[in-house]
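Every protein chain but one is kept in place in this view of the complex.
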Amino acid sequence: MKTVDTIVVGGGLVGIAVAYGLARLGQTVEVMDEGDIAYRASRGNFGLVWFQGKGDGTPEYSRWTRGSTEVWPEFSERLRDETGVDVNYHKPGGVHLCLSEDALQSHAALIRRMHDVHGAANYGAKILNRQELDEILPGLGPDVIGGSWSPHDGHASPLYLLRALHSGFQKLGGTYHAGARVERIDRDEARFVVRTNSSSHYADKVVLAAGLGNRALGNMVGLNVPISPLKGQILVTERVKSTLSMPTTFVRQTEEGSFLLGDSHEDAGFDTTSKSAIMADIANRAIRTFPFLKDLRVVRSWAALRIMTDDGCPIYEQSVTHPGAFTVNCHSGVTLAGAHAMTLAPMIAQGRLEDRMSVFSAERFNV
Amino acid sequence: MFKRVQTDISNPVSIEFEGQKIDVEQGETVAAALMLAGKRKFQESAVSHAGRGPFCLMGVCFECLVEINGTPNRQACMILAEDGMKIRIQKAAIEETDR
Partner (left out) sequence: MKSFDVAIIGAGPAGMASAIEATRNGLSVIVLDEQPAPGGQIYRAIETVSDQRAAILGTDYLAGRDLAAAFRNCGATYVSGATVWNIDNGLKINYSRAGLGSDQISATSLVIATGAIERPTPMPGWTLPGVTTAGALQILLKAHGAVNDDVVLVGSGPLLYLVATQMLTARYAPRAIVETTPAGRLIKAARHLPRALTAFSYLRKGLAMKRKLHKSGIPFYANARAVAIEGTTTAQAVIFQSGGKSHRIETTAVALHQGVIPNQQITRLLRCEHDWNANQHCFVPRLDAFFQTTVENIYVAGDGAGIGGAVSAALRGRLVALRIAEKQGKDTIARQNDVLKKLKADQAIRPFLETLYAPSPENLLPADDVMVCRCEEITAGQIRHAVDLGAPGPNQVKSYLRCGMGPCQGRMCGPTVTQIIADHRKKEVGEIDYYRIRPPLKPLALAELAAIESEPTRHTPL
C-alpha cells in the first residue's frame, strides 16, 4: 500500500488550506472528507477576513491573526493565478458598529487593550464617533452611536475560497476523497493507518482538521480537543446596487450585490435548523443599523455551527503520544486561511510546530 | 400574440409599462396584463443581463421580476394589476462599471 507524506482529515477551509500549503511544498497529500451533508462551517460562514478585536488576553492569537491578514492579498492573488477562481477578496478596512453607550464603552476599552498589545503605529484600529462613521458609511440609522475602524480588515467569498483551495490543491497533485468519513486512525509502526468504512490509507503524518469531528478523532491519536458547537444564523438579501463601501461585523455586501446579515450566537448543540425568532433579531439589528435595508427581501438564510473553544482561541498541537499527528481548530477559518496555508503548513511539513505556537496547545485548558 | 377570449375589457384598470399606458382587465396579474399587451421581456438577468420573461406563471421561477412603483424584484405573476401602477423592466442590480 502506498504511503503518502500527509493525510489531512477534513476538507473544510481549515483542512484544505493546510493541505494546499503542504502540496505547495511538494508533499504528497490526501484529504479525507465526509459527503454532501455534514457539519461544515466552511459552507456557512460570513466571509470576514477580520483582525481588529481578536485575541483579547492572548496577544499571540492577535498577532497570528494579523499575520494572516498580511498574507491574504498575496495569497488570494496566487489562488487566482493558479486556479482562475477569484475569491473576491477586498481589504477596504472594516468597521465594528455599536448601538448602545454600554456597547461602545466596552468596545472602546477592548480597542485600547489591543492597542497596548500591538503599539500605536502597528495596530491601526481606532474608535470613531458618529460623525466620523457617517463619512465612511452613509445611511447609518439613529441608533448607531459609534464604532471602531481598522485598515487591516476585509472580506472575501468563503465559498469561492473553498473552491479555489480545492482546485489549487488538486492542481498541485493532491488527492481529495469525498464521502470518505474517517472511522479509525491507528499507528502501524512508523506510519498512520487512516480507515474509512471501505478503505485504508497510509501516511507518515496525519492532520486532524475535521472541525467538530476533531473531538472524537483526537482521542484516537492522544490529542485532547475540547471544542464545541456555537450556532450562528445568516440572512442573505436579493442583489442590489453596490452601496456599502466596507464590511461591518454583522452587515456586509458581497461582490454579487447581496447583503449578508448575521452574527447570532446560540448554544444549541448540533441543531442546524433556522429559527424564525433569531432571523427576526438579525433583521432587526440590521435595519436599526442601516434603515435603507428594510425594503430588501431576504432570499436565503442558513444556520451553521462554529467550532469554539472556551477561550475563543485556536488549538494547534502535535500529539505527544503519537508524534506526527497534528490537530488544527479555529473559529475563523476564512481569516486564518492565509496563515494556515502559508505559515502553519510549512511547520507541519517540518514535523514540528514552532515554539511560539505553544500557547495554542490544548494544555492551556488543563490548569 | 396573447389575446383575451372575451375581447372587450369590462372593468378597465390603467397601468404604465416603461412609460407606455396600458389598459388591462381588473383582476389580471401584472404578468398576464403585460403579456396580453405583447410584452415579453420583463427583466435583465442578474448575471449576464440577458432579457428574461415569465416562465411558470405560478410563482416558482422568479423570471417575471419587474420594478413596480420604484420597488425592484416584484413578482409580476403573483401581483394583481392596480390602477396607476408604474412598471419598469427590472435592470440587473450591479452594473458592469460597479465591479
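Here are some notes:
Note that the chains take the letters A and B in the order they are written out, and that residue 1 is the start of every chain.
Everything that follows uses one rule, which is that a contact is a pair of C-beta atoms (placed from the backbone, for glycine too) under 8 Å apart; a residue touches a chain by one contact, two chains touch by 3 or more.
These numbers were taken from a predicted model, which means no experiment stands behind them.
With respect to the full assembly, the chain omitted from this view is in touch with A, B. Of the candidate positions A:W72, A:F250, A:F326 or A:F360, contact with the unshown chain belongs to A:F250.
Only one residue in the set A:I278, A:A337 or A:A362 touches the chain that does not appear here, and it is A:I278. Residue in contact with the omitted chain (choice from A:L79, A:L293, A:V328 or A:A341): A:L293.
Residues of chain A in contact with the chain left out of this view: 11, 33, 35-37, 43, 48, 50, 53-54, 96, 107, 110, 159, 162-163, 166-167, 170, 176-179, 235-238, 249-250, 256, 261, 263-266, 273-281, 283-287, 293-303, 332.
One chain is missing from the display, and on chain B it is touched by residues 1-6, 25, 27-29, 32, 35-36, 40-42, 45-48, 50-63, 65, 73, 78, 80.
By definition in this document, only the chains that are shown with their structure count from here on.
Every residue of chain A that touches chain B in the complex is listed here, in rising order: 238-242, 255-257, 295, 297. Residues 46, 71-73, 92-95, 98-99 of chain B touch chain A in their complex.
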